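Left out: one protein chain. Kept in place: all the others.
For chain A:
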Amino acid sequence: MAEQGAEICFKKDTVSKLLSSFFKEEKTRGELNKHCPDLASNHWKSGDSEGLTVLSHLIVSGDAVLLMAEMLKIFVEEAAARSQKQAKSEDYDQVEIEHFEKILPQLLLDF
């Protein structure tokens, strides 16, 4: 496989911030009790005078960030390759949105 200089990949920093932004780190006690009553009694708690806030302080190890960057890269490459195959089978010379839409269900199931 020919490589044009540096390999294209997701930056470690971006992936790290991306994952952290999606963690459900803070929830007020009321919400927690409503959605997951069992979580309310574990060691993630920290209290303050206003009401209880649950903070997880979940961090992602360096290795995990690199592996997730790899996962995302594979996800994109797989989606792109499958879309290309679909466009080819329909004899199009540009990959259009309908090609992407057709391969999307199976892609999501495979991941």
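Just so we're on the same page, contacts are C-beta pairs under 8 Å (C-beta built on N, C-alpha and C of every residue); 3 or more make two chains touch, one makes a residue touch a chain; residues count from 1.
Please note the rule applied: contacts and distances are computed from a predicted model.
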With one chain of the assembly withheld, which option in "AP complex subunit beta", "Succinate dehydrogenase cytochrome b560 subunit, mitochondrial", "tRNA-splicing endonuclease subunit Sen54" or "Centromere protein S" matches that chain's UniProt protein name? "Centromere protein S"
In the complete complex, which positions of chain A touch the hidden chain? 4, 8-11, 14, 17-19, 21-24, 56-61, 63-64, 66-68, 70-77, 79-81, 83-84, 87-88, 92-97, 99-101, 104, 108, 110-111
